[in-house]
Structures are given as C-alpha cells and as structure tokens.
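Input: one structure, supplied below.
With one protein chain held back, the other chains of the complex are shown just where they sit.
Per-chain numbering from 1; labels A and B assigned in written order.
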Amino acid sequence: MIWYRRVLAVLLLVLGLPALSGCWSRHEIEELAIIMAVALDSAPGGQVRLTTFIVIPRAVGGGPSMGGGGGGEPKKAGEVVSAVGSDFAQATRRLEGQVPRRLFWAQNRVIIIGEDLARRGLNYLDLFLRDRQMRLTTPILITRGEARKVLDLPPGIELNPGTILTGILRNRTTFKVELKDLLAMWEAPGDNPALPEVVMTPTPEQESQETGGEGRDAKGGGNERGGKGKTQPEAVVIKGAGAFRYDRLAGWLDEKEANGLMWLRGEVKEGVVTVPLPGTTGTGQGQGMAGGLSPTPGEGGSPGQGQKPGAEKGGSRDLPRAQTALSAPAQASVVFHRVSAKTRARVQGQQVTFMVEIRGQGDLIEVTGNFNPDNLEQLLALQEAVNKAIEERALLALRKAQQELQADIFGFGEILHRSNPRYWHQVQDYWNEEFPRARVQVQVELQLRRTGMTSRTPGRVGAVGGKVSTQGTAR
Amino acid sequence: MREEGYISPRQASVLLWFAILPTAILFLPALLTLRARQDSWLAVILATLAAGIPALVIYLLALRFPHYTLFQYCELILGHLAGKIVAMVFVLAFFLLNAVVIREFSEFLTTAVMPETPFLFFACSIVAVAVYAARNGLEVIARCTDFIMPLLVAFFVVILLFATPEMSLRNILPFLENGIRPVLGGSLITWPFMGQVIILATYGAFVNPPRSLGWSLITGLLGIAFFLGLVTMGVILVFGACEATSLTFAGYNLARVVSLGQFLERIEVLFLAIWVAGVFIKIALNLYVVALGLATVTGLKEYRPLVAPLGALNVALAAYMYRNISEIRQDLLTVEPGWTLTWQFILPLLLLLVAWVRGQRRTGA
C-alpha cells in the first residue's frame, strides 16, 4: 500500500496547489485594465504626467448577452486616466489608485511623448524598458504640446487611439520607431533619435485661440480625468518628426524634412512622390512643391501634395476639392518601391564625406498634365524631376539637422563608425559637434519602370486618342 | 560505482548541448557583447576552439580509462587518498555549478515572467522534477533530450527565421573594432559555459561504444558553437551591440521582438516553455553527475538515494549563494572564468599529465 499512499500524496499536493500558492502572479482576465495607449507628459514642478487609455471590454467586445442593440454612433471604447508623479513608476502607482482594476501594460499599442517631456529627456522612458510587461516593439510617437490630448481622440473607424495610431503607422506613410529602435538610436554614440510626430487637428494652438486657453489650464493641474468633448482633437495626422540631440528634443522637422530624413536613413520602402511635370510653366512647380510645406493645417492633406495617402485619409475630411481643381497644375505622381539607400562614409584628412545612394523603381500612377508616357524623353525628364525632388527633400532635412539642430539624426556617425573605426574613435565623443562639418552627397537614382494600365496622354485636348498622339510626337 | 545502461554517442553529444546551451543562450549574449561588442560571435568561435583543448584532454583520459567515470579514474591515477580528494573537488564543483544554474533559472523566471512568485518555488519545483529524472538514471535523461531536442532546434530556427526582418547586417560591423583583445576577453566569459564540456568525462563512461566519445565531443562542441553563435549573432543583428549589452536576457528579448505578421506575436512564452525544458535537462544531468560522483567517492553501491537530498541541498545553496541578480552577473563576469578554468581545464590536464607520466591505463574493461 506504499504505492497507494504515494499516489494519494501526489494527488493531495496537486489538489492543494491552488490553495497553497494563493494568487501568485494570477490575475483573472476580467480584472485587468488593459492599456492600449500611453501618453507621457511633463507636469509642473518637475513632475511627470502619465495618461493611459484603458479599454472598457464591455463596450468593445460586446458581452455574452449582447443580443440586438448595437447600431448608433460608436460608443466610447475606453477611458482616459491620468496621474502625476515624480517619475512614471510613482505616477503608475497613483494611477492604480484611480482604476478599479489591475493595470496591464503588455497590450499597449503606442507610446506618445509630449513636447515638454521630450525636452526634459528620454531617461524618463526607463520604466518602459525595465518593466517586464512592456514590449520593445511598441511604437513611439511624439507630439507638440500635450500628449494626453491625443488620447482624447474620438472613436472613428477604429475605436481607440492606440489602434488608430498603429493603423496609420502600418500604412507606412511615415517612418515608425519602436522602443527598441529608439533604444538603439539613443544608445549608439553615432546616432540621435528622431520620432514621428502626431499632429492633432485642430492643433492645440488653434484650440487655445478658440477657447482662450482656459480649457487647458483647467486640465493642467490635478489628477482629474481628461477628455472634455469641447477640447477633443477631431483627428490626427502622423507627419513630420521630432528630432533629438542626444536624449533631448532639439527641434521639429516638418513633413518634407521628415520625408527627407526617411530617405537618408533608408527607411523609405514605398510611397508616392508628386512633381510638377517637367517642361510645363513654372507655376505648377511652385504649387506642387509648396503643397507639403504649407503651414496651415488644413492644407496638410491636400491631394496636390499627394505623397502621403495616410495623411489624406486623416486630414482631408471636409476640404473643398475645387480648390485644387482650380489651379489644375500639370503634375505627375510616381509610386515607388524596392527602394534601397546605401550610405558610405569617406574620410579625407579631417573632412568626412557621406555619400548616400538611393536606388529604386517607380511606376507612374497619376498625370494631370500633358504627358505622353510613350515618349521616352518625357519619361526620362520626369524621372529626373522625381530624383531631383527626392534629393531636395533629403537636403532639406540635412540642412535642418546640420545647421539648426546640430544633431546627427541620420545615424551617419554609426556608418562612419563601421567603415572607419579609427577615425571614429577620435570624434565619437563630440560627434554632434563634428557632424555639421560633414559633407553629404545625395544621389538619387529612381527608375521609372511602368506607366500603369493606360497609355493615354492626358492634357488640354482630352481623351481623343489620335490627337493626343500627334501632339505627343509634335512636342 | 557503476550504473547500468548505456547511451548512444549521439545522445551523449546532445546531452552535452543541453549541459551548456540553456543557460548560455539566456545570459551569455548580453555579457558577451559587454566585452566583445559586435565581435561576440567571434568570441564564441574562439571559445569553442579553446574548449577543444579540455575536450581533447577528456578524450585522451577516456581512452586511457574506458568505461571509467572522471571520479573513478581520479582515484586510479592519483591513488586512494589524493584521488578521493580530487574527485571530491569535482563533485563539489559540479554541485556548485548546479546551484548557479538553479539560481539563474529561478532568477530569470521571477524577473521576466512571474514577479509575484517566490523564486524558491521555481527552484524547488524544477529540482523536484529533475530529481525524479535523475533517480531514473542517465538513460531516461538521455531519452528525454531525444524528445526535447527537436523541439528546441525547431523553435530556434523559427525564432531566428522570423527575426530576420528585424535584423540589420550592418550591426556586426566594424569587425575587430578594438583589436582582438576584447574578443579574447569575451571568450574568457564564454569559458564558464563552454568549459562544462568536462561533464562528458563523467557520463561519457556510459557511452557505447566508448571509442566514439571523440565523435560525441566534436559534434557536441560544434553544435554548441553553432547554436550559441547563431543566437549571439541574432541578438547582435537585431539589437546592435549597444542595445544588446543593456538587455539582461538578450536571448529572451530576441523571442519577444519576433512577430509573425499580425497573428503570431508574443511567442516568448513558448520560448520559456522550451527553455524551461532545456534547463530541466541541465539540472537533472548535473544532479545525476553529482550524485554519481558522491556515490563513487564515498563508495556507495547505489547513487539513487543521494539524488533527492543533494537536490534539496542544491536548492538551499542556490538560495544563499547570491544576494541579487547583479551578483550573478558580476560572478559570471569576474569570478567564474578563473574558477572554471581551474577545475574544468587545469585539473583534468594535471590528471592527464600524471596518468601519462605514471603510464597508467585501464584498457580491459
């Protein structure tokens, strides 16, 4: 019966286990406050503010007794909770004091850093690297003004800001920085972080003009829940970037510069470039190039600028289309893919030169001017224009980084490090000071390959086939 | 004393993988990149080459004393008293090693997976299962590895394969940035893990046929170098040397960044499952060796009754060995290389020299 006793002991042990261990690490799924988005801000008095978007599963998942109901406008999918502390661990602790459930971070979709906190430095992010629930693959965004405003985004196609933002990021209209990438950029001596920027519409500036700043002040202090309907942003766009020098925010890149940054970092894989048709009169050119640069937020998503489909999606809800139709610029858009950027560093004496070579393929997707795709010269001219436009953007970003920010946000230092470690060891400690002196040559070789499903020549004449072709050859 | 049952040369070499890899893939990449930066993979290769020397020593000793364990031929070579003392040193060294492994194991689980659970629980439970395995003998442990090994290999292939989109080949440049010295330093850190090939001198006595021990050693070492190099390489390629040094459990983080499209993210729990299985084999094998050695030294006929008490002692030792995880890292970085070099390399070498000078061999088994 020894055997019997042994089995009994094992059985008792197994059955007694739940009682023995109590609730080590065990949390029922419905006891979790699932955080889907996190906004990090600074708070007065050297403190920080942690704002989280917590999903209300009932509202999203539809409980067991969901039945009919439904319909109507999308419900609020979650709650925005915010707390202040001297660091984020403390703020988290305070947050736990406000939430009836246990905070659960592992499903966090996005971290948004506010401008002020970014200027204070990235070291506040340590909690998000050290805590076991945090994931290194969480994308990070930066925003002007207060980040927590972004979490007040009303539900639209997606129900919560985390999904909205990651969804936009997935469209690859701009670059994406995950926590691990940020860490890599930040730790490497020859690199400085740059984070994509979330732009709220209406922007906080506009909004503060409207409400006279009172709404912000009221929300500025204390631990109260954020998100009054009046101050909510209506939509977000991810465009532009915040550039860091070492671990502090140094300045902002606008959309074009951010685009140039992507090209130089080799982050661009696909996208659209719109250029005025070469050979047309100058007005078109100005118009086309200005599209992306225009400071007013309303025009940020103008179709004329076209290089960011995602931006259009987010921003152009109620824009009068006629506005662009009026000018009717002769321009062409090229979608490109299989892009690769290679950067080489060369050191001559004390002069460092970086040569960036961008190669790729492009397809014509839209032409709104007189352009005959069968005409080889025109095609090559367009190709040249596209290359030029890209190069210009890259140089724009470069100029900003070298002259204004004095920060190597392109990771050129690491490239130098890899190709010429000896020289690198001389400059690595003051690389950001050294960087503005570096020369950068950008060479873009994008090849136009295909011209789409039609070979028609658009233009004034319209779609009369024979005339178009004669016109094409006449030119 | 002898234990009935033989294992095949292939099982011996796979056991060798399990004796080294599980803890190495978790702790080593971070420590290694701390010293050797992006050349860590080279350090792994160098360490493998270096581990070839003790492997050769073990092989020569095994040729002189086929079918004898390390503990037995200690006595044959050095005589009764000195032999027992040296054998006891080996037993204690393995015992200590096992305590370190248990501690590393439970420390990792409390840090990364279940922080609220006391680490002693992890130590006790895994040792309990390991005791069960060790009591059933080498054959059973070897057969368990037969089962787990394909899973382990498949899983690493999957992880590394799906981590490729995250990899950037530029991360391994520049090659030999600061010369060869950091790489050598890295190899030294790898040593405490690689030097554990000596464990083959103990259970190698049960390899059938004994002549193929050389094959086991070579394939064992090559396999270890391959997998360890692959994981180290993967960590460097994904994270870059700078980031890799700051990730305490770099191998685990590698599994954490892997995503298979949108549907298979977060496979680190599977990593844990298989890793737990690997560490389990390692602990069971060490326990078996310690019990076998102690039985040999004390002249017991049967090692089985020793396994459970030794396991309990091991847990206790693991609990009191270090105060915190920093001590473990410090120990692995500074103390262990020297200590392991002593008992895993110099001691067997001395044994071989003495045996060679005194011309001892036992060929007829």
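What to note about this one:
Operating definition for what follows: a contact is a pair of C-beta atoms (placed from the backbone, for glycine too) under 8 Å apart; a residue touches a chain by one contact, two chains touch by 3 or more.
Just so we're on the same page, contacts and distances are computed from a predicted model.
In the listed set "Spore germination protein B1", "Multiple sugar transport system substrate-binding protein", "Putative ATPase" or "C-type cytochrome", the entry agreeing with the UniProt name of the missing subunit chain is "Spore germination protein B1".
Taking every chain of the complex into account, the omitted one touches A, B. The chain not shown here is touched by just one of A:29, A:157 or A:376, and that residue is A:29.
Among the residues B:20, B:87, B:100 or B:144, only B:144 touches the chain that is left out of the figure.
Taking the complete complex into account, residues 8, 10-11, 109, 113-114, 117, 121-122, 125-126, 129, 132-133, 136, 140, 142-148, 262-263, 265-266, 269, 272-273, 276-277, 280 of subunit B touch the chain not shown. Taking the complete complex into account, residues 3, 7, 14-15, 17-18, 20-21, 24-30, 32, 34, 36, 55, 57-58, 60-65, 104, 106-107, 109, 133, 135, 163 of subunit A touch the chain not shown.
Here is the rule we use: only the chains that are shown with their structure count from here on.
Within the complex formed with subunit A, the subunit B residues making contact are 111-118, 121, 170, 173-174, 177-178, 238-240, 242-243, 246, 253, 256-257, 259, 265-266.
Within the complex formed with subunit B, the residues of subunit A that make contact are 21, 23-25, 106, 129, 132, 135-137, 180, 183-184, 187-189, 414-415, 417-419, 421.
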